[in-house]
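One chain of protein is taken out of this complex; the other chains stay put.
Order of writing sets the labels: A, B and C. Residues in every chain begin at 1.
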Amino acid sequence: MSKVWDMAGYWFSLHHLLQEISEPDSEPNNMKKIAIFTSGGDSPGMNACVRAAVRAAVYYNIEIYGIRRGYTGMIKGDIVMLDSKAVSNTVQRGGTILKSARSEEFRTPEGRKKAYEQLTALGIEGLIAIGGNGTFTGSDIFYNEYGIPTVGAPGTIDNDLYGTDYTIGFDTAVNTALDAIDKIRDTADSHDRIFFIEVMGRDSGYIAIQSGIGGGAELVMVPETNSSIEEVIETLKGGWNRLKTSSIIVVAEGEDEGGAIAVSNRVKKHVPYADIRVTTLGHIQRGGSPSAYDRILSSRLGVAAVEGLMQGRKNVMAGIINNEVVYTPFKETITLKKPIHPDLIRLVNILSV
Amino acid sequence: MSKVWDMAGYWFSLHHLLQEISEPDSEPNNMKKIAIFTSGGDSPGMNACVRAAVRAAVYYNIEIYGIRRGYTGMIKGDIVMLDSKAVSNTVQRGGTILKSARSEEFRTPEGRKKAYEQLTALGIEGLIAIGGNGTFTGSDIFYNEYGIPTVGAPGTIDNDLYGTDYTIGFDTAVNTALDAIDKIRDTADSHDRIFFIEVMGRDSGYIAIQSGIGGGAELVMVPETNSSIEEVIETLKGGWNRLKTSSIIVVAEGEDEGGAIAVSNRVKKHVPYADIRVTTLGHIQRGGSPSAYDRILSSRLGVAAVEGLMQGRKNVMAGIINNEVVYTPFKETITLKKPIHPDLIRLVNILSV
Amino acid sequence: MSKVWDMAGYWFSLHHLLQEISEPDSEPNNMKKIAIFTSGGDSPGMNACVRAAVRAAVYYNIEIYGIRRGYTGMIKGDIVMLDSKAVSNTVQRGGTILKSARSEEFRTPEGRKKAYEQLTALGIEGLIAIGGNGTFTGSDIFYNEYGIPTVGAPGTIDNDLYGTDYTIGFDTAVNTALDAIDKIRDTADSHDRIFFIEVMGRDSGYIAIQSGIGGGAELVMVPETNSSIEEVIETLKGGWNRLKTSSIIVVAEGEDEGGAIAVSNRVKKHVPYADIRVTTLGHIQRGGSPSAYDRILSSRLGVAAVEGLMQGRKNVMAGIINNEVVYTPFKETITLKKPIHPDLIRLVNILSV
Partner (left out) sequence: MSKVWDMAGYWFSLHHLLQEISEPDSEPNNMKKIAIFTSGGDSPGMNACVRAAVRAAVYYNIEIYGIRRGYTGMIKGDIVMLDSKAVSNTVQRGGTILKSARSEEFRTPEGRKKAYEQLTALGIEGLIAIGGNGTFTGSDIFYNEYGIPTVGAPGTIDNDLYGTDYTIGFDTAVNTALDAIDKIRDTADSHDRIFFIEVMGRDSGYIAIQSGIGGGAELVMVPETNSSIEEVIETLKGGWNRLKTSSIIVVAEGEDEGGAIAVSNRVKKHVPYADIRVTTLGHIQRGGSPSAYDRILSSRLGVAAVEGLMQGRKNVMAGIINNEVVYTPFKETITLKKPIHPDLIRLVNILSV
């Protein structure tokens, strides 16, 4: 049996196990009013997720409210009732119609008390949070204090959340990065240049590895591996010897050796004959109309979040693993690290031959 | 334990089983020369797959040849040696640089004899075929007659091949269809119209169901379910009552009730007050630069095809199931039917509330 | 002096003349309330034009109302006040937020009387109509009966309006058609096929000629020239002799020889060895986010429409000729025909060498 297959077995048993763990204390309830909000950095697909949750609630005869600007709006009571029509024509929109914001106040007991009072005034019994680990940490604390359960959906382009194969917005972000890399390669080829391209991913190299493979990069530098400046220099010199005239090197934002500018500066000294340029893709990666993959993922998770609350689940994140909906406790999503599939790292080496 | 989870178990054991079956007669060999070709309808990602196979061959010190126009070129000896440079700058290209064609001659013993002679003249010991079931059927017969093994990669936008979650080109085709649906919705909304949009998929509703969900369609008609004209009429009348002014209905090419034109004609009689339009997306769905998903899938499968031949596999298709490479015998890919995930069908109903 | 330059002189004097004609009866007035509507087929950029008109009105302290569904809403009094915020975030949207509809009732004296009463009830003194010749004809009649002047903006993807170099939505439609042709060429090349592609343009070959040149078509069939089936057959046979294996022929919807299906059927008989396919691009050409060109054109025309009303202009269409705003009487836009620039027709022949 091959190693890759064993790994599938590993994934299978692991999530099977988590599933078991989250089962005991969940039993169907009879929620009548829930609320949804987006929190943390926006990502393409958030609106598709909100839309799906709203329509699932309507489908199951549950009243659903939208909280604007995450915990900030929860504290202020910036909460509106939503219906099917309120979310029509939003599946294709980037950003979040519910807006997002950071809330320092929710970190304080006073802030959470106000939030609780706002929710109870409206009779809200459960919450759906679309965001990342910061958001889920807040939900966990809030549940322990006030008993209002949350089911989360993974909304971040970085794909660094344990408990789901892909996060909402990741596929779109990779496609956006790829589109940019394709454009830059036109110039790299025309001028025989070497380009260092920095993509997003503070703690994770998912965007970098996927856009690097898809974009035909010679090298990808990600936090998960120990890429060294020496390796970059060696690769570039090797390409030079093989008369390769242009190269693209994708660098993850959170790379240990520093971002694209820092890396390129160090490399320049060792490959003085090369025409080296640097570009940082930046915020374009967060926006745009969600890809097909993201719209379907988001739609499934929006429905799964509502159904999770209905099943009595609490403080779990709905995710899709191996094409199935799985609920993972916030405790796990916050503490466990999702590794990059070793096949992808192997692929970069083979394809840049 | 939920039903969806059981289904995952089903998938797992099934493929586990197939894996076992294909193991016995495969043992590492020492191939030195292989050839690759594309066959059947072109799909975005075929070039990325060829590129990956070529570079994997170079990586493993195997000589690799490209056969132009599938079996036609195999018979004619239209075969060229490929190296790393020959496939550079192709990862982003739609279509196939090796071209594709149908070959009536390969269906005859004489044709296959000529093909065998061409291959042996060059010393080619194994083949990589990127195509669909028609292609694989040919490979199977060819192996039985002449003993040259083939590893296949699933190249079709229809995603109707058993043995892989996604086929090469499917994700791109869905995104292309979705982009078209987004554009058409602009007009549908502006004019309060009902649009029937026909997407590709002769035997399978994969493109229809995914582009329908992603495009916010009210209804999706696919061969896999028994969609009836009555249901369409009822849905449209229901929408009318809820003051929904525009609707999009996605129809798969192979729908039992007929294509979009046939369906819309029958519906028009029952909803005379509606402004109904029909559009057939057609061939745009086959082309274009492959999406990130397709480039990575294609790259993995190109490498997996070479490694499959090296491991002594024969007459199997390399696919990705649950994010892992799996080799499925052609016999299975040809005879077994891949179902649409029930969650997706359920989703259409919930989201059109 | 070359012939092309003389033609520029022709254009120049012609519009100079029209300008003169439209001057006499226009003198600055002091309008305080105006209304805007979209009518006829939707086109990308209509929202950008509405937005610009609204903001120009705000800028000049004029109250501006939006009439929904064109003349239909004018008769029903479906009219809302607009402000700067009402149109924010619409510049990039396809379709029309004011919606569009055909109105049989406005063709009757009774219908127009109702419309007049609705407008006077609100004190509306001038109208901005974004649409085509059908719309402008209605405006002209309405002015003669009730004295409410209209300034028009050319909203149609067909670019068949005299009095402007480009109409709102044309550039986007050409880019959409081109994107589709690029995708189809992937397949044409991969399979050595000949594709007949039908693009929109009932009376005009503008979309066909521009997307044909941009898409590298071998031949473009437009109503403005006498393309004959014989020419198509000859071109295809010629290409066959030069070992050209794939070809794209763009056919305008309104071609005298019939649409793409009719033409291809007749051609097939004469080139039996060719693999011929047909595709009709259809409604995707109307939608989508407007291109840069269309957003700027629309914005300029929205402002020009408001300023035109302020200057006392009536029953003229604002257009851009040679990069300058020009107002052309509806009488001219309706009766005069805009020719395709002869350079473009010449270009198709040279480029398909």
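Note that in this section contacts are C-beta pairs under 8 Å (C-beta built on N, C-alpha and C of every residue); 3 or more make two chains touch, one makes a residue touch a chain.
All values reported here derive from a predicted model rather than from experimental measurement.
For the chain that does not appear, the touching partners among the shown chains are A, C. Interface note for the absent chain: among A:113, A:183, A:237 or A:346, the touching residue is A:183. Only one of the listed residues, C:94, C:201 or C:215, touches the absent chain: C:215.
The residue from C:69, C:283 or C:300 that touches the chain not shown here is C:300. By the touch definition given at the top, subunit A reaches the unshown chain through residues 38, 41-42, 44, 93-96, 99-101, 176, 180, 182-187, 189-192, 195, 277, 279-284, 286-288.
Subunit C meets the missing chain through residues 1, 4-5, 7-8, 11-12, 16, 19, 23, 51-52, 55-56, 58-59, 84, 88-89, 91-92, 165, 171, 174-175, 178, 182, 185, 189, 210-211, 213-216, 289, 291-293, 295-296, 299-300, 303, 321-326, 341, 343-344, 347, 349-353.
The working rule: only the chains that are shown with their structure count from here on.
More C-beta pairs touch across the A-B interface than across any other pair of chains. Averaging C-alpha coordinates per chain places the centre of subunit A 42 Å away from that of subunit C.
Remark: subunit A and subunit B have CA centroids separated by 27 Å (rounded to whole angstrom). The multi-chain contact residues of subunit B, meaning those touching 2 or more other chains, are 182, 185, 189.
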